[in-house]
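One protein chain is absent from this view; the other protein chains keep their places.
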Amino acid sequence: MLVLSTAAAATNAMAQRSRVENLVMHSDVLNADKTFTVYLPEGYDNSDRRYPTLYLLHGAWGCNTDWTEKGNAKTIADEAIASGRALPMIIVMPDARGQDANYAGKNMGYFNLPGWAYEDYFFREFIPYIDKTFRTRAEKRYRAISGLSMGGGGTAVYAERHPDIFASACPLSGLLDDPLGTTSSVIRFEEFVRAAQQTNPTEFIKNASPAQIAALGSVRWLIDCGDDDYLFDGNISMILAMRAAKIPVEVRIRNGAHNWVYWQTALPTVLQFISTGFAADR
Amino acid sequence: MLVLSTAAAATNAMAQRSRVENLVMHSDVLNADKTFTVYLPEGYDNSDRRYPTLYLLHGAWGCNTDWTEKGNAKTIADEAIASGRALPMIIVMPDARGQDANYAGKNMGYFNLPGWAYEDYFFREFIPYIDKTFRTRAEKRYRAISGLSMGGGGTAVYAERHPDIFASACPLSGLLDDPLGTTSSVIRFEEFVRAAQQTNPTEFIKNASPAQIAALGSVRWLIDCGDDDYLFDGNISMILAMRAAKIPVEVRIRNGAHNWVYWQTALPTVLQFISTGFAADR
Amino acid sequence: MLVLSTAAAATNAMAQRSRVENLVMHSDVLNADKTFTVYLPEGYDNSDRRYPTLYLLHGAWGCNTDWTEKGNAKTIADEAIASGRALPMIIVMPDARGQDANYAGKNMGYFNLPGWAYEDYFFREFIPYIDKTFRTRAEKRYRAISGLSMGGGGTAVYAERHPDIFASACPLSGLLDDPLGTTSSVIRFEEFVRAAQQTNPTEFIKNASPAQIAALGSVRWLIDCGDDDYLFDGNISMILAMRAAKIPVEVRIRNGAHNWVYWQTALPTVLQFISTGFAADR
Partner (left out) sequence: MLVLSTAAAATNAMAQRSRVENLVMHSDVLNADKTFTVYLPEGYDNSDRRYPTLYLLHGAWGCNTDWTEKGNAKTIADEAIASGRALPMIIVMPDARGQDANYAGKNMGYFNLPGWAYEDYFFREFIPYIDKTFRTRAEKRYRAISGLSMGGGGTAVYAERHPDIFASACPLSGLLDDPLGTTSSVIRFEEFVRAAQQTNPTEFIKNASPAQIAALGSVRWLIDCGDDDYLFDGNISMILAMRAAKIPVEVRIRNGAHNWVYWQTALPTVLQFISTGFAADR
């Protein structure tokens, strides 16, 4: 749409100054270079202002460019911010790909595996690197996390284990329970499955101490899952566990299944929900 | 729903602590007692926190209790705030009723009439009274205005004449142009019609100086009008005038007409839009 | 809004020719006169066309005028039909009020009680009376049922017991399980509680024979319940039972609680959903 949109380009010059960068950092924990993608909002380059940050996680068989390339995240964020649905923010998209040709296989996922301590990397290296490299507001109140499918599971578990780090957590179509139950044919991804079994976020809530429950209540939760999603029942179990534990949770069940149409239509709500969180109590 | 909702009452105790009060103040300008309605958000009574404020205007033939009694404003505000769609805020519903039995006739409306300087009252007495009586944040950045029909016209004109007072302005189904054109049978409301003719907010924009245009641009505008509203064309004229003057404006045309179904479904968007405004630039 | 909308009245003359009537019929089964409300769509009086029918049930402590007086059902239906969201239809609102001053107490509800065989009345007298009195299309394919709270329970149970009668069933915020669990203080409504205990629609599904499951699958189901509704868990139980039994069900969980804001925003989706059902397979 290059030429026809020349007039639009002029009109929307301000909004278009947001940008997406695909970058690389070195991880000592993983002994590897790790890619990541970052969205910097309009105005980032014209001020010394600091911004809240959303960590936005991809799903299994995905990588750090999924949200921008398949999920239209830049357009959606630009329009949410320009229209006053969301506050200007930095969006960080990490990379939890596996190491075969389809981003699957060995080392896929957000959890620690033998020889691949991804969760350690994420909290000890990645978040500190982001807070050092970009003008973030590096406090719990200004940091949110969301993600789809396997990244929804990552979102839930990360927020459960690190409730002091995130103000809001929004699992979308999350892989929240033992994936063997729903995906019994997934046998070659042994590490991935084993890790997910060990990090069941619903069990975490059922077994949580009163202090942990209180900490979980300091995170604003939004769980969104389509009524035709094959992970529906796992999401319901998580929601019921949270309600039983009196942890406030916003729930949305919309028409849809496990695909990018659903996640694209979820993202504006996530951006709005976390924005109110960034602004709360001030 | 008294008994069945006992359990719900306990569960939602927090949200239900918001309250609506119908009050009266004396106006020296008008030489009259004027009623108004105020929504105080959950938590208001339990802290010394200060809150942003929305002035929410009723339509012709209405009064200060319309939004709560016909528009479900308390339920909508409670749920918008509890769900993270909006920030906690005070909502002030003034009274611009006329003085016959149907709230019509003499002195109806938001503008100065011979012997009834309502706009003077609003800015010299009412807003100061609110800021003195309730724990508002009495700055432009924390004050918004919205309203329906005649109150949409009031919203537009008040924000045009007092852009230093309001952060956001959201006319809903606004009476924005010469009402004689669309309502030629309205002849007995002479004062109302004359006042509206003199306050055409679209003409205001067309005749605005560069400094005025800049000031109008300091207000965040959202115009929402149903595609079957008999005031549709007047809203379009206002939108086109704003675009021609390069004043940013969010526009929503949804299915619907001039009724409470439309305004109830508009209010959540208004509360969200002004909340992002309250939080902006911080 | 009498005078101002004169122009609108002319423009929308067609849409406004729909009408709502509050009527009475005699029931031999109940040995009583029973009120009901009916919405007749625009054009009904100008043709001999026959229409599909929606039975729209009120909640506990309510009556047949609730949907039109508190739920804006006429406006919502007019606009859904005029905008092409729904097909023209007749909407029938029965009366299941109790017999004390607040529409509560003795004989409240949609089920058979000692000396008050309401369900018998509904299927043996009321539906036949409607089909005889109005130009309905008196076939399963052209008949739908929906309702709120106690009427959501009625919707579910009626569709379960009479799957040959309804094409679509849409319980909204339905009272779907043993109300003693959620409302233990409801002790004076003994009949109501006992009847509801005996008609648990979730247990019906769990105990259904293969033939019954097949029959339930011939009804198009849409279950909608707010995430802050105190009946949330009962709705989830019903949904999980339907999924376990492989009965297709559309599920919507939106932000909201047990109130008319929720039901008003549910109704357009119900009207659209049942309309596609009326048109299916043709």
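We just call them A, B and C in the order they show up, numbering each chain from 1.
Following the convention adopted for this analysis, a residue touches a chain if its C-beta (ideal position, glycine included) is under 8 Å from a C-beta of that chain, and two chains touch if they have at least 3 such contacts.
Given the structure is predicted, the values throughout are model-derived calculations rather than measurements.
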Missing chain: touched chains present in the view: A, B, C
Option touching the unshown chain, where A:131, A:203 or A:228 are the choices: A:228
Residues of chain A (touch criterion as defined above) contacting the omitted chain: 1-8, 11-12, 59-61, 72, 75-76, 79, 82-83, 85, 149, 175, 179, 182-186, 189, 228-230, 255-261, 264-265
Where the unshown chain meets chain B, residue by residue: 227, 232-233, 236, 239-240, 243, 249-255
Footprint left on chain C by the chain that the document does not show: 83-87, 220, 222, 250, 272-273, 275-280, 282
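The rule is simple: only the chains that are shown with their structure count from here on.
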Whole-Å gap between the CA centroids of chain A and chain B: 37
Chain A and chain C, separation of their C-alpha mean positions in angstrom: 40
Multi-chain contact residues (two or more partners), chain B: 83, 85
